[in-house]
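All protein chains of the complex are present and in place, except for one that has been dropped.
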Amino acid sequence: MSANCDELEVSVWRGDRLSGHFEVFHVPAQDSQTILDVVSWIQQNLDATLSYRYACRVGMCGSCAMMVNGVPRWTCRTHVKKVMNGNKLEVAPLRNLPVIKDLATDMDPFFDKWIAAEGLHHPTKTRDEPIETINPDSTMRAEANAGIECINCSVCYSACDTVAGNVDYLGPAALQRAWTLFNDAKDSGQNAILEAVSGAGGCHNCHSQGSCTVFCPNELNPMKAIAELKKATTKSFFKKRV
Amino acid sequence: MLGVRLYMLQRLTALIMAPLTLGHIAVMIYAVQGGLSTAEILSRTQGSIWWLLFYGSFVVAVSLHAAIGLRVIVHETLGLKRPALNILTLVVSLLLLFMGARAVLAVTLT
C-alpha cells in the first residue's frame, strides 16, 4: 500500500500491562471520520484481535477515551481532520491507568477514587417523603450544575501530571464530583466529603496545572472545582479551631 | 502527600513571607548599589532587634515552606513514601532552621 492523501497512517499501541509497541495500519480516509471510526475500521478489516472500548458513539457514555497524538481525547467525537499530523495518527491507551490490552485500560483505580472522594449519593430523605424542590437559580445549584455533565471518561485523569506523580491523588474527576455533591441540596454528605478530600491524596495535592480543564471534552472546569474544595476545606479548618 | 494540615502550613508560611519577601527585595535593590561589603551589611543589621525579628520570622517561615515544597517534589518525582518522606521533611526543615538561625544571629548579634 502506498501512502497518499486518501490514506491515513495510524500507529496503534499493541500490548498488555507489561509490555507493548506501536503497530502501523493504513486506513482509508473518509469525510467526517472520527478516531473511533478509524480504530473500529482497523478492528473490523485488518486485525480482529485489536482490543478497545466504546459504547454510545455520541459522547455520552465516556468509555472510548484514548491518547490521540499524545493528548487524551474522547475518540467518538474527535474528528480525524482536526487532530491529524500530516496523514499520521497515533492512538494509545489512556495515560495514568494500567493497560489491560491494546487500547483498553483498567478503569478500576479511577472509579475507586470516585468512591474514596465520597463521590456517591448521600440521601437526605426516604422514598416516602415528598421530593425536595430545587431552586435552579440558587448559588449552590449553579455550582452543582457546573460539574454535573461529567461523563467519567477519565480524560482529565489522564491529562493530570499530579496523578502521574502521586498514586494516592484522587484526581480531577473524583474531586469535581465531590464538589458537585457538596453543593447538591439533595445530598447530605458535606462533612464526609470535606473529610474525604482532606487526606493525603486529597484536593490539597493539586498544583493547578489546569490540564484537566484544558482537555475536558465537555468543557467543564475541574481546576476550579478543586480550588473551591480548597476554599471550603480551609474555611472548615479554621471553623473547627475557633 | 499533602493533607489539609501541611497544605495550610504551606499557605500560612507563604502569607507570612509575602510582606517579608517584598521587604527583602526592596533591601536588596537598595543595598546592592555601589557593591556589598561585610561592614556595610553589619552596620545595617547589627544590634537591631527589628532586623532580628524580620529575618528571624523569615527563616522560620521559609524552613517550613521549603521543606514542605521539597517533600512534594521528592514524592512526585522520586516516589519516596511515608514514613521516609516525613523524616525527610523534618530533617530539611530543621537543617534550614539551624543554618538560617545561625546566619541571622551572625548579622544581628553584636
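Going by the order they are written in, the chains are A and B; count residues from 1 in each one.
Heads up, the rule we're going with is that a residue touches a chain if its C-beta (ideal position, glycine included) is under 8 Å from a C-beta of that chain, and two chains touch if they have at least 3 such contacts.
Please note the rule applied: contacts and distances are computed from a predicted model.
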{"item": "Protein name (UniProt record) of the chain left out of view, among \"Thiazole synthase\", \"Transketolase\", \"Succinate dehydrogenase cytochrome b556 subunit\" or \"Extracellular solute-binding protein\"", "value": "\"Succinate dehydrogenase cytochrome b556 subunit\""}
{"item": "Which residue of A:52, A:110, A:182 or A:215 touches the chain not shown here", "value": "A:215"}
{"item": "Among B:2, B:60 or B:96, the residue in touch with the chain that has been omitted", "value": "B:96"}
{"item": "Absent-chain interface as seen on chain A, which is shown", "value": "69-72, 95, 158-159, 161, 207-211, 214-215, 223-224, 227-228, 230-231, 234"}
{"item": "Interface residues of chain B (partner: the chain not displayed)", "value": "11, 14-15, 17-18, 21-22, 24-25, 28-29, 32-33, 35-39, 41-42, 59, 62, 66, 69-70, 73, 95-96, 99-100, 102-107, 109"}
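As a convention for this text, only the chains that are shown with their structure count from here on.
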{"item": "Parts of chain B lying in touch with chain A, wherever the complex brings them together", "value": "1-8, 11, 72, 75-77, 82"}
{"item": "Residue numbers on chain A that touch chain B, as the complex places them", "value": "162, 165-166, 168, 198-200, 202, 204-205, 230, 233-234, 237"}
